[in-house]
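The structure appears below as C-alpha cells.
For this depiction, one protein chain was excluded, whereas all remaining protein chains were kept in their positions.
Labels A and B are assigned to the chains in the order they are written; within every chain, residues are numbered from 1.
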Amino acid sequence: MEEQKANKEGQSEQPHNDTRRDFLKQSSLLTALVLTPPTVFNAAAARLDEKVAEKFEKVPVTLEINRVKQKLSVEPRVTLLDLLREQLNLTGTKKGCDYGQCGACTVHVDGVRVNSCLTFAVMLDGKKITTIEGLAEGDELHPMQQAFIKHDGFQCGYCTPGQIMSAVACVREGHANSEAEIREYMSGNICRCGAYPNIVKAIQEVKNGGQKV
Amino acid sequence: MHSKVDIGDPLDRVESRLKVTGTAKYAAEYNLPNEVYGVLVTSTIAKGRIKSIDTKAAQRATGVLSIISHENAPKVPGYSASVNNEGARVYGQEFRLFFDNKIYHNHQPVALAIADSFARADYAASLVKVEYEPEPHDTDMRDSLEKAIKPARHDDYSRGVAGAFKSAPIQVEQAYETPFQVHNPMEPHVTTAVWEGNDKVTVYNKTQATKISQKEIAKAFDLSEENVRAYSPFVGGAFGSSSRVWPQEMAAIMGAKATGKPVQVVLKRDQVFNMVGYRPRSVQRFGIGASADGTLTGITHEAYGSTSQYEQFTERITDPTKSMYSCPNLNATYRLVRLDMSTPCWTRGPGETSGSFALESAMDELAYKLKMDPLQLRRKNFAAKDPENNKPWSSNYLRECYEAGAKRFGWSKRKSEPRSMRDGDWLIGMGMASGVYKAVRDRAVARAKLSQDGSLLVQSAVADTGPGSATIFTQIAADAMGIDVEKTRFEWGDSTLPYAPGQFGSHTTASVGSAVYEVCKALKQRLQQLATEQAIQAARTEDLLFENNAISLKDGSSNIPYTDILKQQSLPELEVIKESEGNPAMEKYSGKSFCANFVEVRVHALTGEVRVNRVVSAVDCGKVMNQKTAESQVYGSVVWGIGIALMEEGIIDHRYGRHVNNDLAKYYVPVNADVPDIEVVVIDKPDPVLDPMGAKGMGEIPLIGFSAAVANAVYHATGKRIRELPITPEKLV
Partner (left out) sequence: MNQFEYTRPTKQKAALEQKAKSPATKFIAGGTNLIDLMKHGVENPQKLVDINRLPLHKIEQTKTGLRIGALVANSTVAEDKQVLEKFPLLSQALVSGASAQLRHMATVGGNIMQRTRCYYFYDTALPCNKREPGSGCGALEGINRIHAIFGFSDKCIAVHPSDMCVALAALDAKVLVTGPNGDRSISFLDFHRLPGDQPEKDTNLGPDELILAVDIPASPFTKNVHYLKVRERASYAFALVSVAAALDIENNTIRNARLAMGGVAHKPWRLLGAEKALIGKQVSEEVFQQAAAVAMQGAKAFEHNEYKLKLAPNSIVQALKNAAGMA
C-alpha cells in the first residue's frame, strides 16, 4: 500500500497541489485588479480571515482511496462526493441530485455501496473507499465494466459509474439471483436514458459468468 | 477481417471505455487551474420586483470571491440590443440574467455566489438576503384557458370541413390533459467558463448544440464567433433541455469575467426544475368521428399549451393528428396560456408526445364505440400519402410495424372486452397506439483527414448526449471508406469543428451522417484522382471498390492501399471538407418515421397500482445504423413513455406559484424495477430519398403514442378511461 502525503488543503495529487498554491498566490493579486466589480474587493479582503479560519474549520481525516492512503484536511461539511470531485480530481463519481435520490454518486465504503453525496468525508476517518477509478486492475477492465460495454448498459454515461459500482455490490451482496431481484436491488440507481434492460443483462452475464467480482 | 464494420453492425460505443472507467469528462469535471465555484440564489416569489439585495454576510463568508447580482453584474451587450425575433428560435424576449430587478418566475436566478469550493459557495448563496415586492401571479393554466393567445408563429390548420366529426354516426368528444414534465437528465445543467483576455471565452458546456452555444454566447457578449469555444464532448443526457443557452451558462461566463478565474456553475436539482425548461402542460379538446365501418370522417383538435410571460414557446402538439390517419376533414388549433413561469423547452418528442396522447386515446375510445379492434381501426385508416399536404411518403412501413408488432406481442390473444383478463389480484390489459414523427435532414459539414499511417479522422461539431451518434458516424465513415474501424476516429462536441446542427429533433443521423458519408465520398474521389495507376484513375465509380483500406478494381486487376497513394504523392495527410446541404429532393415528399407500440399492463384490483408488464415496440426508422445503439434508443423512449404514463408530474402550488415536488424523491422518474421486458422490432428498411444511408430518425419516434398505449391498456384492464396523465393509483382505486 502506498502512502501519499497531502498538504493541509487536502490535495494529494501534485498537479492539483500546484493549482491550489497558485490560487492562494493569485488571490492576493486579485485585489489589484481594477476592472473587477466592487464586491470582489470586499470578498478579497475577507479572505485575509480565511487562512485563520481554515485552521479552525478544517479537520484532519485519513482515508484509503482506491488503495492509496491519503491524509487530508477537510471542512466537516464537505461530503465525500465533493471531496472526491473537487479536491482529489476523482470526477468519475457523479453528482446527479446531491440528495441521495439518484445513485449517481455510489461508491464503496469498506466494500459496502453507499451514496457519497449523503456522507460527510470526515465521518469516514480510517475507512477504505473504492470509486469507479479504482475498479479496473490497471488496463484490465473489471468484468462488470466489460459487460456494460458489451450490453450497451449506458447511453449518456453519466449514471454509469454509479450503476457499475452498485452492480458490483449487487452481485457481491448476493442480490443478483434473478432478473426481478436485480431490478429491485438496482432501483437506487436512476438512468434517465433508460438503459435498464441492458444493465440487467450485463449484471446477469457477470453473475452467471463465474468470474471473481 | 474482424475489424471491418458495416452500417448496421452492433459496434460497441466508441467512447465506452471512457464512460465505464469514469474518465469521460463532463462539463464540471475539468478542474482547471484556479477554478472556482458559483452557486445561484433564486427567487422565492413568482412575480414582482427585487426591493433589495443584502450581500454583506455572504461576502464575508470564508472563501468567497464575489457575489454577483443585477446591481453589479458585468454588462452583457446582447441584453441591451433590440429584440430581433427573426433569428430567435423562440418568439419573444429571452430571459436576461441579472439584467434588472424584475421577477418573472419562481426560482428565477437573482444572484451568484462565487467561492473557492462548492460547499463555501453554497453557504454564501444561502446568506444572500433578498427582499421582494411581490405582485399577483398566475401559474394555473386550467383556470386561464380563456386568456389563451394565438401564437405568433403558429398557424391554424384545416382541411375539408371544420367540425365534421359532429355529424359522424359514431363519434368521440373528450378532453385530455398532460401535466408539466421535467427532462431531468442525470447530469444537472452545468457550465465551466474561462476567459482569455477580454474578447475570448471557452465554455465547457452541457449542450446539445455546440454551434448554437457558440453563436448565442458570441451574440450576447458581442464577441466574434471564432473567439467563443463551446467544448462539450460528454453531455450527461439532455433530451431537449440543453438546446438553448440558459442561466448557468450566462452566470458562469459573467462570474469568470468578474473574478478573472474559471468559474463552474452547476444547477442544483430544484433549479433544474425551474431554469432550463420543461414540457409544458397541455389541455386538449379532441373530437373524432367515423362511419359505422370505422372510416374516419372528421377530426377536430383544439390544443392549449403553456408558456412564460416573456416568450411564446410552441411545440408540434397537433402534428401527429394532421398526418397519422387518412381523414378528409380535419381542423386543428393551438393556443398558448401565458403563465408566470419560466419558458418551457423542447422535451423528447416535443408536442407529438402530448398530442399523440389525445389522438391515440381518442382512437381507442372510438374503437370501443365502433366495437372494432383498435389495431384494425388504425389499419383501416392508414394514410397512403401524407394527408396534411398530399405529398407521398419518402417511405412508410407503418403497416409492417402493425403486423410485426402485433405478431410478436400476441395481439390476437387479446380479449376485446374490458376487464376480461385477470391474474389473481391483478387485472391484465393490453393496449396499442401508433406514432408518427418528422424525419428531416439539415445542413451539416464534416471534415475527413486520411493520414499516411492509414488512419482516418472525421470531425464534426455535433454533440453526442447519449444516442450514440459518435459511434454511428465512426461506423458510417469506416463503412464508406472501407477502413478498419480501429483506424477510424470520429471527433465531436467542439464548436471549433465543422458545423453541425443541434443533436435534437431526431435529425442528427440524417444530417451529420450525410455529411460524413459525403465527405468520405469526396475523399474517395480524391484518392482515385491521386492514384498513380492509370486503370484506377480512369475507372468509372461503379467499377471501383473501396475496401480493406485500399482502392481496387472490381475485376481484381488492380489494388492500391490508401497509404501507398499518400506516400506516392508525398502527402503526410489528405484532408477534405464537405458541406452537405439537406436534400432538395425531399421537397416533393413527406418524411416521417413511424411506430406501433403494444403494451400489457397489470393493474392491482384493490390498490390501483399500474405496472407495465410487457412492451413490444415496432419502429420504422429507415435503415438501422447500429443494431445495438438503435435498440437502446427504443428502450430509452419506452422508459420515458412509462414515466410519462404512470408517474411524472410537476406539481405547482398555485398560491405560491412554486413547484412543490422539485426533486427526484418527489417527482418520480422510472427506476429499474418499473421497466419490464421490452421487445424491439425494427423494420430496418432504408428510406430511399432522405439521405444516402437510408436512415430516418429514432430518438423520439418510439415515444410517440406510448403513453396512450398504456392508458388504452389500463382501460382494457379496468374499464376506466384515464384522460389526465399520469395514471396514478388515486385515479384507479
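The rule we apply is simple: a residue touches a chain if its C-beta (ideal position, glycine included) is under 8 Å from a C-beta of that chain, and two chains touch if they have at least 3 such contacts.
All of these numbers come straight from a predicted model, not from anything done at the bench.
Within the full complex, the chain left out of the display is in contact with A, B.
Residue A:170 is the one among A:65, A:147 or A:170 that touches the chain not shown. The residue touching the chain not shown here, chosen from B:322, B:507 or B:658, is B:658. Listed here are the subunit A residues that touch the chain not shown: 57, 59, 75-77, 79, 98-100, 103, 106, 112-115, 118-120, 122-123, 125, 166, 169-170, 173, 175, 183-190. Residues touching the missing chain, restricted to subunit B, are 44, 62, 119, 122-123, 126, 424-425, 604, 606-609, 611, 646-647, 651, 653, 655-656, 658, 660-661, 663, 665-666, 668, 670-674, 726, 728-731, 733 (touch as defined at the top).
FYI, only the chains that are shown with their structure count from here on.
Separating the CA-averaged centres of subunit A and subunit B is a span of 29 Å.
Against subunit B, the residues of subunit A that register as touching in their complex are 16, 18-19, 22-23, 26-27, 30, 33, 36-40, 42-44, 46-47, 49-50, 53-54, 57, 75, 77-79, 82, 85-86, 89-102, 104, 131-133, 135-136, 141, 145, 148-150, 152, 154-161, 164, 182-184, 186-200. For subunit B in complex with subunit A, the residues that touch the partner chain are 12-13, 15-26, 28-29, 31, 33-35, 37, 55, 59-68, 72, 74, 116-120, 123, 183-188, 234-239, 258-260, 266, 268-269, 465-468, 628-629, 631-632, 635-640, 663-665, 669-673, 675, 677-678.
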